[in-house]
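Worksheet: one structure, shown below.
Heads up, one of the protein chains got dropped from this complex, but the rest are sitting where they should.
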Amino acid sequence: MKYWRALPAADVEGRRLLLALVAALVALIVASLAIGRYPLSLATIADTLLGRGDGSQSSATAETILLLVRLPRVATAVMVGAGLSLAGAAFQTVFRNPMASPSLLGVSAGAGFGASLALLFHLPTIAVEGAAFIGGLAAVVASFLAASSVRGNSLITLILCGMVMSALFQAMISLVKYVADPVDTLATITFWLMGSLAKADAADAATVAAPVLLGGATLFALRWRISLLALGEHEAAALGADVARLRTIVILCATAMTAATVCVAGIVGWVGLLVPHIARMLFGMEPGRAMIATATLGALFALAVDDVARSASVIEIPLGVMTAVIGAPFFLFLVMRTRNEQWS
Amino acid sequence: MSSHLLRIVCFAVVLLVSAVAGECRTIVDMDGRSVTLPEKISRIVTLGPVPVLNGFLFAFGRQQSIVNGLPSELARKFQFVFAPDLAKRPIVQSSASGLATEDIIALRPDLVLTMDRATTDKLGSLGLPAVLLKWREPDDIKRLMALLGDILDQKSVAADYVRYFDATLARIAATLGPVEASTRPRVLYVNYRRLTQPHRIAEWWIPHGGGRSLTDDGRDQESVTFSLEQMIAWDPQVLIVADRGERDLAMAEPRLRDVAAVRDKRVHVAPAGAHLWANRTIEQPLTVLWAASILHPETFSRAMLESEMQSFYDRFFHISLSKEQLDEILAGSPGR
Partner (left out) sequence: MVVTAAIEIVDLSFRRAPGRERVLDSISLSARAGELLVLLGPNGAGKSTLVHCLLGLATPEQGRVRALGDDLHGLGRREIAKRIAYVPQAGHSAFAFTVQQMALMGRAAHMDGVGSPSPQDHEIVRRALIDIGVDHLRKKPFTQISGGERQLVLIARAVAQDAPIIVMDEPTSSLDLGNQGRVLTLMKNLAAAGKTVVMTTHLPDQAFNLRARVALLRGGRLIAEGTAAEVCDRDSMSRLYGAPMLRLAADDARDVVAFAPDLD
């Protein structure tokens, strides 16, 4: 008997829904290349993408718009969305806490602080990114240690400790700003922390893509083992997981992914909290499917929001502001819907 | 409740002190607030956009009356050229810590100039003679100068400035002649690092200089932010940026290489005198002339601009600038 072949209808439906989601992301990526403030006809877009430019001024501009402006921005938005969502899901699993997310654990604020400090000392870009990573790591480790030393630690304890760390690192960012030279460094730090995809270029896309793809691939490869962590330290260990090592890998990957998104888009909240929830609601807990769904939904969400941000009007709205405006009420809706049930 | 009481007490104290001094008067500021001021104003504190406010006072030749220094984030080199003593004055505000209220009181000002209501109310409630100046619409500068002329008892200077303002604009308009909408170059004034057009006033001086501002959509907000793609889509023929660093960035940006302004090397740095000319400043008539000179260089020569600058600073700031200094103002802020 091959029991596993007798997959129930829901399983097949889930697979179809996942395929539809991936197809929707591909479609949105293509559509995103076609929309924007600069009017380009579909024919021009096709010609440019296929390298059939006629060498004229307008075809050169079309090439600039498509390949140097829209493509990096679309890639950056996709990576920011996927990275934050995967990081959120990873933190939720490793801390067994459906309310954990990069911003609620203080990772985003810690990364912001690390980066501000590096900017204060005029360090090169790569050092700024490294400092963001170290700052984020310090914040999440501190949140975790603080929560573990609280007696009777519950789901909410970790979140409270994370919020304390977040507030602490926000205060330390303020401190850095206070001592920063107001003429140049202060403005740089402020602008950097605000984050904007308005000028995202190939370098930005690469900055965020490398950690997100590497971290995502690592988490995906270990997805089955990592899902054991959701059962708690002792159970996971008894089932054969090397808990300390797995935890370290997951936290390192998720923090690197978060820090990378902070480096290009500033502190973007809500994505890392909401998207894993929705993915679990739609696709359940099967590790592979849940991860693909989380990454795809995150990318779809961030890309859609950024498309609106850049093309709805002349005025450009930062991604973090848009996600908060959409995310906060939606989260409240989720909480109200699930108040009597277990967290999804 | 208690702050209200405090306010009344302070007000009473001020009245009493003024009564003892024997010489006081009440003026109405630009937000309709009545403020009691001493007859003679010799100590002035400027708060908020310090360089902008200082610029107004320079035009009255009152450099010596300013008793506070320049916050370093707002400092511009030419403030110290026009009023060398500013470097020795205490700084009473910063972007990080706000107003140093006690230091302001210790300066015993006869007049405190501000440009926002919250600060004015706060200082007014402490008994300080805080006067609110407003410059929202382009013409507000004339009312503003008239009020300051009243307060400083220098009505003739104010009248002179208003005359100069109208005459200069009329002269530029006459020289420019009627410019067809189609022949006006597309102009974008941008803070390039942030992709923001920071001040609505540019929607006034760009058309008066003979251009068409790309951000002019009848907007009400003071500043607008846009995307790089929007900037390429606008395809400005002339780009005006905030400092020389921004010009270098824009000229080196591969994604802007097809934009007309970059291709034709018409990326200009806004001059920086008492304040950045592109923003609100007492030097606004010069801004219009400068804009005309870069948009229509065939009609407005650089020499014409320089001689106008020389005469403006001489007539109002009482300072004679060298050719090097004029060049430096026109070169704009170095940036970083």
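Which chain is which? They are A and B, in the order written, and residues in each are numbered from 1.
Everything that follows uses one rule, which is that a residue touches a chain if its C-beta (ideal position, glycine included) is under 8 Å from a C-beta of that chain, and two chains touch if they have at least 3 such contacts.
The shown structure was predicted, so the numbers you read here are calculated from the model rather than taken from an experiment.
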Sole touch to the unshown chain from A:Ala46, A:Ala171 or A:Ala221: residue A:Ala221
Taking the full complex into account, find the residue in A:Leu123, A:Leu168 or A:Ala237 that is in contact with the omitted chain.
A:Ala237
Per the definition of touch given earlier, which of A:Gly53, A:Gly130 or A:Gly284 contacts the omitted chain?
A:Gly284
So that we can see where the missing chain sits, which residues of chain A does it touch?
1-4, 8, 10, 93, 96-98, 155, 221-225, 227-228, 230-231, 234-235, 237-243, 280, 284-288, 342-344
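Heads up, the rule we're going with is that only the chains that are shown with their structure count from here on.
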For chain A and chain B, what's the span in angstrom between their mean Cα positions?
42
Show which residues of chain A lie in contact with chain B when the two form their complex.
36-39, 57, 60-61, 64-65, 68-70, 73, 177-178, 181-184, 186-187, 191, 196, 198-199, 201, 310, 314-317
Residue set of chain B touching chain A in the complex reads 71-73, 75, 94-97, 193-195, 215, 217, 224-230, 232-233, 254-255, 257-258, 336
